[in-house]
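Here the complex is missing a single protein chain, while all its other protein chains stay put.
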Amino acid sequence: MSLEFEKPILDLESKIRDMRTYGEEQGIDLTSEIGVLESRLESLKQETFASLTRWQRVQVARAPGRPTGLDYVNAVFEGFEELHGDRTLGDDPAVVTGLAKLAGRSVVVIAQQKGRDTKENIHRNFGMSHPSGYRKAMRMFDLADKFGLPVVALIDTPGAYPGIAAEEQGQAWVIAASIQRMSRLRVPAVSVVIGEGGSGGALAIGVANRVLILENATYSVISPESCAAILWRDASQAERAAEALKLTARDLQTLEIVDRVLDEPVGGAHRDPEATMRQVGDALREELDALAPLDATELVRQRRSRFRRLGRFTELEAAASEVPDTRLD
Amino acid sequence: MSLEFEKPILDLESKIRDMRTYGEEQGIDLTSEIGVLESRLESLKQETFASLTRWQRVQVARAPGRPTGLDYVNAVFEGFEELHGDRTLGDDPAVVTGLAKLAGRSVVVIAQQKGRDTKENIHRNFGMSHPSGYRKAMRMFDLADKFGLPVVALIDTPGAYPGIAAEEQGQAWVIAASIQRMSRLRVPAVSVVIGEGGSGGALAIGVANRVLILENATYSVISPESCAAILWRDASQAERAAEALKLTARDLQTLEIVDRVLDEPVGGAHRDPEATMRQVGDALREELDALAPLDATELVRQRRSRFRRLGRFTELEAAASEVPDTRLD
Amino acid sequence: MALERWFRRGRPTRVDDDATPAGLWMKCSACNVQIYRKDLVSNLHVCPECGHHYRMPVDERIASLMDEGTFDRWSGALAPEDPLEFVDTEAYPDRMARVQGKQGRPDAIVTGEGRMHGEPVAMFVMDFFFAGGSMGSVVGEEIARAAERAADRGLPLVGLAASGGARMQEGALSLMQMAKTTTALESLNDLGLPYISVLTDPTTGGVTASFATLGDLVVAEPKALICFAGPRVIQQTIKQELPEGFQRAEFLLKKGMLDDVIERKDLKRKLVRYIRLLLDRPIELEREDAHVAGV
Partner (left out) sequence: MALERWFRRGRPTRVDDDATPAGLWMKCSACNVQIYRKDLVSNLHVCPECGHHYRMPVDERIASLMDEGTFDRWSGALAPEDPLEFVDTEAYPDRMARVQGKQGRPDAIVTGEGRMHGEPVAMFVMDFFFAGGSMGSVVGEEIARAAERAADRGLPLVGLAASGGARMQEGALSLMQMAKTTTALESLNDLGLPYISVLTDPTTGGVTASFATLGDLVVAEPKALICFAGPRVIQQTIKQELPEGFQRAEFLLKKGMLDDVIERKDLKRKLVRYIRLLLDRPIELEREDAHVAGV
């Protein structure tokens, strides 16, 4: 499977492969011809990925083959032991949690998990959590605090699941509680948006000291499709909505919502999962090293003030009808 | 409705009433005759209730008309505001919780609630909680700790409900968690067994600094009926089981499981609810006054050591095959 | 997603719109009885026939809760920007200018302090008639400042939520207000000051999933719609009928999510009682008048 804008690249790659095979079969030296095509391929890739539209990045963020939470858990961490259940309602497969080592340091891992094929996608509910998933995450926050272990949260969800049971079991309550619980963590917390950062369902595990995002990942208040359906009553206007929502990694960096953007290999994470995961692993190690000297009080203070600052607004001159008694922090 | 051993008393009371009516109707002075009967009544009551068997006390503890949790809430406390729900699964009618004043002091109240008639009994599940009831209690413990309010827990349950949903939702887990959470309370906690103290379902809200019990209330590891069914395969041997289990207030005082036994009016709480509730109210005020000077650390320490001590066992001489390396605390 | 209803309709149904000429009769949408509009307003926007709770304008809400003449407004000096240069059927600044003009405030919230039965409290009230009470940077900042100022002054905080959720036009900045308001509430928590949240019709999306459900006590008005995902979104997802009363206050009370459902006429009395009980202050012994409108 390929994304539409990837076609010219894939066509060229296929042409190079054919030429190489042909040369070998016929015993003809096509080295220079192939070299020309390869350099053309390289610039085509560079050009295409340097100028991806927001909507194209949305597609890369959702691309099949893009590494999922569990891929990172297995590639970046050592000795992962999955811990199940929320001790209350169930064990949500859309969130994988457990203990592992990262560069010799024990950490608590929380990973939103989409499926890597249709069957797993159904099992994982396409990465959309029920309340038990967030309760499981909160249990991990408790465990992390008790044993002084840093938290690594990998964000990749279209959003919290909108269903009857989810609402009955307090989807809103549990997302709010998870935001609050995570803001109170007395240990270092790093979140990485590795794919889709879908609304409150993503933020629930995104209240970290440092929030990282992959170059082609997105983080948004609403999906482009839903946004389009509301604004123009037409989900096919998703491309327009994606542009309007400014949901790419670079946009979010400009808005100071994320602290650091991690480059993906040219062609996107799904074309080179190993390199992408190495990149994320290195960044996590750096971030945890940097946070390690901070004590609990400082970690909580830093995290609170990080999120307290977010937003853009204008301070007005006092209006006649208003008490001008506001203050800046 | 009356209990079987109450019949002679009730017969005599009825005879006195009849005689009084007859005297009035006929204009005859029966004062001295009535006086004789009344003094006989008084000694009959005293004798009967001084020597109640354990099984008879079980019946008094369960008697219709005996004041229930909500009766106390309304009679002993002021300004009760019921707070509902466990924020997770539901709102269990078998446990009533809220805020109220006791002698001018704000307290958190947790009351196990049986029905006062058949309809309410069904609604309250006969005072048998589901997990959401214990989760609601734990939410109250959190509230009490946050606002520094003492906890008053009124125990009256045949036990935690044994059902499919209750097991699925972690009945055992939540009772254990409630015991642990209550043991960690940083505020004064007083529990009063006002009727039936049924096993773990009672203990879940019984881990208090002071545990009080009404004279005819019971507190047991198992109901006499279930005990009899297990030991003699015959639930009708409940009387025998009640004797064996030593489940009365005085027994429990001897075993140092309760700190204080509160007298009931002669005839039992159900014959004079107001006097009983006054008695409990006075005791609660005294206990809370006595605990008020203790700080959080001392309250936790005292509660932990109170329960740590319970049990009866013999320290053996070191056996050859055993390491004698035990120590007394 | 929860904003959907609001934007689809363009404007909410404003049966209690001040523009409706006073004194006219109207048909109650709940019981179909003809009621005199003045009676509805003087009854706190509750139908005198069937008790249906209509949405309440912010200023009347404040008047119904605060002792007369005690409310001191904090909010109003912050106005929205257009960080995304967002254009849908209308540019975001134009949309805001229009709504600001109509509602007479820079964004969908009023905050301040006052007294309730003599008890000093801080309060925020969301304005559902201002762009569906949607939460952007200004709403988030005003709530955050209100929480912090309440903490500075040692006041309990009462919040009245009414919102379609996060405001799309400020993108992920709106989403971040969920975390911002939550962290600002910590300043009250640090001091053990109560925050009581009142959910009114409707409270949805990112507002429900942040500060609105984080009260030490969380109560709701009768039949208020309270949800994360709106009923339409759920129905589209699951292609199935929703249960009767689903996502309404009474339903959520049964599901354990609310401390209580409180009729509007009792709200002031209950809130004061909660605050006094939580802060271990004397509760009033005299019977209070059940109707507190304009007090």
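The letters A, B and C name the chains in turn, as written, and every chain counts its residues from 1.
Here is the rule we go by: a residue touches a chain if its C-beta (ideal position, glycine included) is under 8 Å from a C-beta of that chain, and two chains touch if they have at least 3 such contacts.
All of these numbers come straight from a predicted model, not from anything done at the bench.
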| item | value |
| --- | --- |
| Touched by the hidden chain, restricted to displayed chains | A, B |
| Option touching the unshown chain, where B:Met138, B:Ala177 or B:Leu299 are the choices | B:Ala177 |
| Residue of A:Lys101, A:Arg233 or A:Arg301 in touch with the missing chain, whole complex considered | A:Lys101 |
| Residue, one of B:Arg116, B:Lys146, B:Lys246 or B:Arg285, that touches the chain absent here | B:Lys246 |
| Options A:Lys7, A:Arg40, A:His84 or A:His123, residue touching the unrepresented chain | A:His84 |
| Hidden partner chain, residues of chain B it touches | 160, 162-164, 166-173, 175-177, 179-180, 183-184, 199-200, 203, 206-207, 219-222, 226-227, 229-233, 244-247, 251-252, 255, 257, 303-305, 307-319, 321-327, 329 |
| Hidden partner chain, residues of chain A it touches | 78-79, 81-91, 99-101, 104-106, 132, 135-136, 143, 146-149 |
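We take it that only the chains that are shown with their structure count from here on.
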| item | value |
| --- | --- |
| Rounded Å distance between chain A and chain C, as computed from the means of their C-alpha atoms | 32 |
| Gap in Å, rounded to a whole number, between the CA centres of chain C and chain B | 42 |
| Computed distance of Cα centres, chain B from chain A, in Å | 54 |
| Where chain B touches two or more other chains at once, by residue number | 87-89 |
| Touching two or more other chains - residues of chain C | 255-257 |
